[in-house]
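Every protein chain but one is kept in place in this view of the complex.
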Amino acid sequence: MATRTENPWIRRTLIGIALLYLGLFIFLPLVVVFYTGLSKGLAVYFQSFSDPAALSAIRLTVLTALIAVPLNLVFGIAASWAIAKFDFWGKNLLTTLIDLPLSVSPVISGLIFILLFGAQGAFGPWLMDHGIKVIFAPPAIILATIFVTFPMVARELIPVMKAQGNEEEEAALTLGASGFQTFWRITLPNIKWGLLYGVILCNARAMGEFGAVSVVSGHIRGQTNTLPLHIEILYNEYNFTAAFAAASLLALLALVTLFLKSIVEYRYRAELKAAVRTENV
Amino acid sequence: MRKVLFIILAGFIWGVSVSDIYAAKKITLLNVSYDPTRELYEEYNKIFIKHWQKKTGEAVEIYQSHGGSGKQARGVIDGLDADIVTLALAYDIDSIAERSGLIAANWQQRLPQKSAPYTSTIVLLVRKGNPKNIKDWDDLAKPGILVVTPNPKTSGGARWNYLAAWGYALYKWNNDQAKAQEFLKAIYKNVAVLDSGARGSTTTFVERGIGDVLISWENEAYLAVKELGLDKLEIIIPSVTILAEPPVAAVDRNVSRHGTIQVVDEYLRYLYSEEGQEIAAKNYYRPRSETVAKRYQDQFKPVKLFTIDEIFGGWQKAQKTHFADKGTFDQIYQ
Partner (left out) sequence: MSIDVKQISKTFGTFKALDNIELKIATGELIALLGPSGSGKTTLLRIIAGLEKADHGEIYFHGKDVRTEETKDRNVGFVFQHYALFRHMTVFENIAFGLKVKPKAIRPSPEKIKAKVHELLKLVQLEWVADRYPSELSGGQRQRIALARALAIEPRVLLLDEPFGSLDAKVRKELRQWLRRFHDDLHITTLFVTHDQEEALEVADRVVVMNKGKIEQAGTPEEVYHNPASVFVLNFLGNVNLFHGRVEETKATKMYVRPHELTVSRNPISANSIKAKISFINPAGSVVKIDAQTSDGQLIQAEIAQEEYKSLKLKRNEEICLTPKNITYSEYDI
C-alpha cells in the first residue's frame, strides 16, 4: 500500500499546487470575465447582445456549430468503425491523419484553406469564375472549423469500438440483419455515451475556435465574424464591457459543456462497470 | 434520424438565406481598411449612406473589415472581396495592384492629393506627467526605456513609425545612414511587445499598461486620450516627424464585377467633401481641406514634417531597403 506510506505533507502540497493552478488559470479568469461584463450593470450587459454585429456573430457561431458537429459526427462514426473493426491498406495513415488537426497550429490550418481556395490558390480562379465565395466568407469559416474539430468524435469512438469487439455485430449478421440494421440497432446503442461525449467536445471547440477562423474570416463586421472574433473586435475598440459580456457567453458555454461532460462520464462509467461485470461472469 | 437531418438542413438553408437577404435588397460595399480607422469609417459610412440615399434614392449597406495594413492587403490579394481599400500606405495598395491586377497601376493619380484625402503623422504617447521625461526621438534609444510599437512586417503604422525615427536620425546625424541604423537598433532593443497592428499596440500600451512610450499614429494617440482619459495619458510631438498619407482606392475588378462603380466613385470623392473632411478632422485625421483645417487648428499642433518621397525616395524604395527580407529591419531586429 505505497500510497499510505508517503508523507502526508507531500500529498497536501501536491493537492495544494493543483488547486492553486486551477484557481489561477480557470477560476480567477472566469470570475474576471463575469465581473467585468456585469460591471456596468445588467442593462448594459444585455444591450451588448442586441447590437446587430453581436447578433450576427452569435448567429454565425451557431450556424457553424450546427453544420460542423453533425458532419464530424458522421465522419467520426465512419472512420472509427473502419479503424476499430477492419484491417485495410492505409489504416495507419488514416489514424495519423485524424490526429493531424490536433498537432497542427490552428493558424496553419487556416492558411491551408487560403492556399487552396484563396484567389491566388489552387482552386481560386475556378471558384471566382463560378462566383462561388469560399475564403473570407462563411463557407471558409465552416470548413476551417470542421477541419480543427474532426478528430474530436473519432478519437472518442475508436477506443470504445475497439474494446467492444465485433461479436455482437457478427451475431446480428447471422440473425439476418443487413449492414445498416446492424449499425443502427447494435453498434450505435453500444457507443452512445462515447458518441455523446465526442459531440459535446466537438461543439465546444467549434463554437470557441479562434485561430483558424481568424485567418480565413476576413473580419467583415456583421458578416464573417464569429463570437470569438467579435470579442476581439470589441476589445480593440476599447469597448471592454461589451467584450467581456460577449466573452461571458463563451464562458457560460464552457461551463455548460463541463457540466454535460460530467453527466455523460458518470453514466458512461456506470455502464462500463456493468459491462465489465458481464465479461467476468 | 430523419427529423434531425431535417432540422440541420432547415437551419443551414435559413442561415444562408438570411445572409443573402441583404444582398438581394440593397447595394453592399466592403471597405477593407487598416487598424485605427474603425471609428472614422463608422461615422463616415453613416453620413455617406444618408448622402447617397438623398442623391439617388438607393439604399446602400457598407461592411467594414479592419486589421494590419499589410495583412489586409494580403487578404484582398487572396480573395477578400473588397470594393474599396483604405490602407495605411501606398505601398500596400501598390502590392495589390502588382500581385493580383485587381487595381489599375495608375490608381494613385485618380484622386486628388495622391489619393490621400487626409493625413496623419507619427507622435509619441506617454503616461500622464511624463515620468520618464521623454521629449524627442533620442529618448527612445536610452537604456531602460520600454517602447511599444507594432510589427513593420504586418502593420502599416509600424512602417511609418520606423521611417519617422529613421528620418529624425538622418536629420540629427547629417544623413549618416549607418548611424541611423544604429539608432533604430537601439530603439528596437527597447521594444517590449511587437503587436500585429497599430490598434493592438495602443491596447497594449493603454489598457494593459505595458511600456513607457507608444510610437503611434497621431489620430490613434488622440483617440486613446479621449477614450481613456486625459488624466492618464499625454501626447508628445517630436521635433521632426514624418508626414503620413494613408491612401484610398477602388478595387477596380471587384467593383466592375459587383456593378458598384458609381457608388464607389462617389464614396471616394465624398471623402474630400466638406462633410467628409469634417468627419476626418473629428476623428483626429488632418484634413486636406483648408477650411476645415482652420476650424480644427487648436486640435492639430504645427509640426515639422518630412515626406517619404523627400527622405526615402518613395515607398517602393523604402520598402525594399528597410522592410523586405534582409532589409534593415531584419538586420536590426533578430
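Miscellaneous remarks
When the chains are written out, they are named A and B in that same order, and each has its own residue count from 1.
Following the convention adopted for this analysis, a contact is a pair of C-beta atoms (placed from the backbone, for glycine too) under 8 Å apart; a residue touches a chain by one contact, two chains touch by 3 or more.
On a predicted model such as this, the values are computed, not experimentally measured, just so you know.
Across the complete structure, the visible chains that the omitted chain touches are A. Between the chain not shown and the residues A:V44, A:L173, A:L196 or A:L260, the one that touches is A:L173.
Residue A:I186 is the one among A:I98, A:I112 or A:I186 that touches the chain not shown. Seen across the whole complex, the unshown chain contacts chain A at 167-168, 170-178, 181, 185-186, 189-190, 274-275, 277-279, 281.
Everything below uses one rule, namely that only the chains that are shown with their structure count from here on.
Taking each chain's centre as the average of its CA atoms, chain A and chain B sit 36 Å apart. Chain A contributes residues 59-60, 63, 66-67, 70, 114, 117-121, 124, 128, 133, 135-138, 218-223, 233, 235-238, 240 to its touches with chain B in the complex. Residue ranges on chain B touching chain A, taken from their complex, read 4, 8, 11-12, 15-16, 18-19, 30, 35, 38-39, 63-67, 75, 77-81, 99-100, 199-200, 203, 206-207, 224, 227-228.
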